[in-house]
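Missing here is one protein chain; the remaining ones are kept as they sit in the complex.
Read from first to last, the chains carry the letters A and B; within each, the first residue is number 1.
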Amino acid sequence: MATFTPTVPGQKATAGQGGGGGSAPPRRGGGGDSNRGSGGGSSNYGERLRRARLGLACGLTPILMLFVSFTSAYVVRKGLPTLDATTNQYVHDWLPVNLPWTLLIVNSLVLILSSLTMELARRDITRQAALAPAARIPGVSLGRERHFPWLSITTVLGVAFLVGQWMAWRALADRGFYVANTPSSSFVYLLTGMHAIHLAGGVIALLAAGAIALLHRPLDNRRIVVDVTAWYWHFMALLWIYVFALLALVR
Amino acid sequence: MWAKSIKGIPDDMGLALLAIIWLITLASTYFFVAKTWWLPVGASAAAPWIDHQFAVTFLLMGFIFVAAQVTLGLFSYQYRDRPGQTSDYSHGNNKLELMWTVLTAILFVGLNLMGSHLWASERFAPAHEGATKVEVTGAQFAWYFRYPGPDGTYGKVNPKDISAEEQNPLGLDASDPAAKDDVVSGVMYLPVNREADITLRAQDVIHSLFIPSMRFKQDAVPGLLIKMHFTPVMTGDYEIACAELCGLGHYKMHGILKVVSPEDFDKWIASKEAEKQ
Partner (left out) sequence: MSTPEIIHAHAAPQGFIRKYVFSLDHKVIGIQYYFLALVAVFVGMFLSLLMRIHLVWPTASIPLFGDIKPETYLTLLTMHGTIMVFFVLTTAPQGGFGNYFLPIQIGAPDMAFPVLNMLSFWTTAVAFVVMLAAFFVEGGAPLHGWTGYAPLSAIPSSGPGEQLGADLWILSIAIFCLGSLMGALNFITTVLDMRAKGMTMMRMPLTCWSWFITAILALLAFGVLLAGGILLLMDRNLGTSFFVPAGLSLTGKMIFPAGGFGGDAHFSHAGGSPLLWQHLFWFFGHPEVYIAILPGMGVASQLLSTFSRKPIYGYKAMVYAMLSIGFLGFMVWGHHMFMSGMSPYTAFAFSIMTMAIGVPSAIKTFNWLGTIYKGRIRFQSPMLFAIGFVSLFVSGGLSGPFLAQPVLDIQLHDTYFVPAHFHLIMGVAAIFGIFAGTYYWFPKMFGRMMNETLAQWHFWFSLIGAYAIFMPMHYLGMAGHPRRYSQLTELQYLAPLLPLQKFITYAAVATIAGQFLFLFNFFWSMFKGPKASDNPWESTTLEWTTSTPPPHDNFGGKVPVVNNGPYEYSVPGAARDFVMQTDPPVGSGH
């Protein structure tokens, strides 16, 4: 008994190649790595990009939850009177942190600027990808394209931000706010530190995108990496603005 | 084709399922109904009410339990695959579904509301004037009970002064006059029929003061002063347990509550005060 059920006549037609069904994902990629052998067809590419973006959106959710948790801990802890064990009285022991404002504002500007250059990098590579098929046609010249190294600039700005954050932590320590000695400074280090770790992840992704470019891997791959990294980068910029606002407003 | 793969299934599997599920249901229910093991005797004012709420919940849940299990067993037997048995092609019934949803919602939420006034009376209001004040402190792995003495005020404690050798397990601050008349005991004494105004503290980790017969349980959390109250209504000795994992000696962190007549209580306090001088 053949258990593969008899197919409808119409099914055979669509069974040939993926994408025939419009919304159907690529079929022929083969289990392991659907990037292989797909030849960079544009419909396949669009699906890969959409899938990568969807994956990123899912990936940002837990990061958001992480910071939501920290925020609620922060707000609760700030408002919470604590018990003085000697007097059995509740006291407020919250000491606002003396933040290095100038440095943090400069850092914020650097990060916002990097978000802009990242967006320019994303648009640049999108345009390249759109023109690529035309450029491949023999005899068609699109003129010498000047590629401004937006990606490298973003990477540099990202590293600059991290260095700036490091300086901010040093400034905090100089003012007597260590990781553990006041409840408020613990939260400052926690929030800025966790953000810095996530941003460092973004820098690594940027370096990976650069490596892809150097290795002359297919443009599509690079474009997906750049696109997803760009959205991640914007999210990090927004997250920083949020963290900064939280530290500034809830002291 | 089918007969081949169904090999190895006894014909009376449906009957076996019915029998076993029903037996399990019967056995489980029997020990509940026979009260072979049941709530310990209730010796506080709230105990009858809590037990009543328990009984109501038990009756309702017990009914659903028996009904669902009996139905499951019955259906397994009734609708087993056998010659002539046909299967009903149905995707469900929205009206039945809705009715069932509304019924369970009313049942569950109603049950909850029934018990809520009890919770309110237990936990919302503070203890009344004239209640016996006791401060209960949990530490690895013992309970300490402190009575404020004639001045009605607990003296200061300082974690730095805690010392087993000097018999100062709570770290009473000797310099504080209010601490002079504080009585610290390893046994909890309470006068009968008078509310106990409990303050819960913990020195190290979370403990939980659990007095099963008083239907009383509350975590003692370091960094928090937790106020509770209950009224013992029967004299006698009742065991106190710790109900929150607090370390390797958790199982032996226990104490005794002695509920005595008001006269005996006053005598006991007086003797402890005398001991202190």
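Following the convention adopted for this analysis, a contact is a pair of C-beta atoms (placed from the backbone, for glycine too) under 8 Å apart; a residue touches a chain by one contact, two chains touch by 3 or more.
From a predicted model like this one, the values you see are computed outputs, not experimental measurements.
Only one of B:149, B:171 or B:232 touches the chain withheld from this view, namely B:171.
Residues of subunit A in touch with the missing chain: 1-8, 11, 14-16, 18, 21-34, 36-37, 47, 50-51, 54-55, 58-59, 61-66, 68-70, 72-73, 76-77, 80, 82-86, 93, 176, 178-183, 186, 190, 194. For subunit B, the residues in touch with the chain missing from this view are 2, 5-10, 13-14, 17, 20-21, 24, 27-28, 31-32, 36-40, 50, 53-54, 57-58, 60-61, 64-65, 68-69, 71-72, 75-76, 79-81, 85-94, 96-97, 100-101, 104-105, 108-109, 111-112, 115-116, 118-120, 122-124, 139-140, 159-160, 162-164, 171, 200, 203-206, 208, 210, 212, 215-219, 221-224, 226, 239, 241-252, 254.
Here, only the chains that are shown with their structure count from here on.
Subunit B makes touch with subunit A in their complex at residues 1, 154, 156-159, 173, 201, 223-225.
Those residues of subunit A that touch subunit B in the complex are listed here as 1, 82-83, 85-88, 90.
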